[in-house]
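Here's the structure we're looking at; comments come further down.
The excerpt is restricted to a subset of chains, each kept in its original location.
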Amino acid sequence: MPKVTVHRQAHFNAAHRLHREDWDEAKNKAVFGKCNNPHYHGHNYKLIVSVTGEIDPETGFVIDLKELKEIIKADVEEAFDHKNLNIQVEEFKNLNPTAENIAVVIYNRIKPSLSSQHELEITLYETPRNFVTYKA
Amino acid sequence: MPKVTVHRQAHFNAAHRLHREDWDEAKNKAVFGKCNNPHYHGHNYKLIVSVTGEIDPETGFVIDLKELKEIIKADVEEAFDHKNLNIQVEEFKNLNPTAENIAVVIYNRIKPSLSSQHELEITLYETPRNFVTYKA
Amino acid sequence: MPKVTVHRQAHFNAAHRLHREDWDEAKNKAVFGKCNNPHYHGHNYKLIVSVTGEIDPETGFVIDLKELKEIIKADVEEAFDHKNLNIQVEEFKNLNPTAENIAVVIYNRIKPSLSSQHELEITLYETPRNFVTYKA
Amino acid sequence: MPKVTVHRQAHFNAAHRLHREDWDEAKNKAVFGKCNNPHYHGHNYKLIVSVTGEIDPETGFVIDLKELKEIIKADVEEAFDHKNLNIQVEEFKNLNPTAENIAVVIYNRIKPSLSSQHELEITLYETPRNFVTYKA
């Protein structure tokens, strides 16, 4: 059967801050600039979850989008939406929530929910002008 | 010469329905949900046709976009636009018009119109949030 | 208190057809063109519901968006999404589902759910290139 | 001379929280829902500043866009971008930073920087689906 990639777009709105405890204020400011603001800032993150696999000849689906939508909701949206990523998402307690790191964390959350025949790629827009893509 | 991918966006507005004659109503409803509505529903499909090849040193084109536009019009838009995919497009008489299957059908329609040096990829948006990518 | 307009975007995917029973086939074809296809075609309709009123000094809201979202869901999305407008929506049994008429029907469905202090405007996109605006 | 409206789009990314000190936790939660998160969340705010006036027959401009860009930068972006609106923007120390209130505050900041012949309207997108419009 033909191999097709199915993409599903989702969103979450969150606060974050880029900062290293082991660096002094001057170095944090120099490297992270405005993103180091101690009171946080935030984004409307746009997420595209891309799943590649063979078309199921019975349904015509690679993956049922209703199912994929539920996976994204359970693994990402409920944990990230309207949250402070640094304080309220476990993985970022010791990891800077850069777009790069958030994409890897989302990949690692969603991958175990997929069938092993499915490949996964994550695209994350921090703003319409800055975005990242990750697959393992 | 450098190899470049040229992308051309097109559109068609169509009705469709997901349904298997060999399944009973309950199974059709369970698998296809709202998309099983017997009276059809529809979408503004957005299509991106991506052609990869070497730049022609004379023209600076991989493929003349006027030509690609005509191929898409003849092979896809005239057959799909303002149509009922299940009833009025030959390939879907026995094939569910899921986004995945539509993308494969479009690939198979356009490929023979291209030069053999050109690779083809199809991206099809069923909605801004749900889309698929296919190359053979 | 300042008067502000709050806009909420929603979507529904539906099939439709433009047709008058009292006209013959030639006249229907001449006036409605491809939109007269007897097997229907469809669109991803994008809807913007705009509510104007004074800011409530207690909440800072003109209208609670959670409430507006529910009104749109109950009055429009549940009735229109994944439906055939001509066959499955009461108002279009004897009214052509043009973008203009759909916008008026949506206005008339939502208006009674709003407080009398609130003005309403409906913007309906049939495609990204064709859209209409209506307020009574 | 003809009267034209000139629109300029800008952006700021900020954290915020909806909350009233004089309400208990249960009431705050009931009214503001997820937006009441004590650790804040955030948005990519998109701002459209619309200035109406007569075309200057010498330049063909209603207002020089380079000038309008500087006004938006000085009055809004430098104060709001990569900030926590509740903590770091004076006006929101005792005012909930709802989209409605933010639009009014932006109007009041920009209006004095414009010529008295110019009318002003503010459109503020909190997300692509939720936005507000304000003019005095």
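We call the chains A, B, C and D, going by the order they appear; numbering starts again at 1 in every chain.
The definition used in the following text is that a contact is a pair of C-beta atoms (placed from the backbone, for glycine too) under 8 Å apart; a residue touches a chain by one contact, two chains touch by 3 or more.
Owing to the predicted nature of the structure, the values given are computational and were not obtained by experimental measurement.
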Subunit number of the complete homomer, 4 shown here: 6
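Basically, only the chains that are shown with their structure count from here on.
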Could you run down the chains that neighbour chain B and chain C together? none
Starting from the Cα centroid of chain A, hunt down the chain whose centroid lies farthest away. C
Homomeric contact chain C-chain D: same or different residue positions, threshold half: different
I'd like the Å distance between the centres of chain A and chain C, where a centre is the mean of that chain's Cα atoms. 34
Please tell me the distance, in whole Å, between the geometric centres of chain C and chain D computed from their C-alpha atoms. 28
Residues of chain A that touch two or more other chains: which are they? none
Chain contact topology (line, ring, star, complete or other): ring
Using the touch definition from the top, list the residues of chain A that touch chain B in their complex. 2-10, 50, 55, 58-62, 64-66
Of all residues in chain B, which touch chain C in the complex? 11, 13-16, 34-35, 37, 39-44, 81-84, 87-88, 127-128
Which residues, counting only chain B, touch chain A once they are in their complex? 18, 20, 31-33, 95-101, 103-104, 128-134, 136
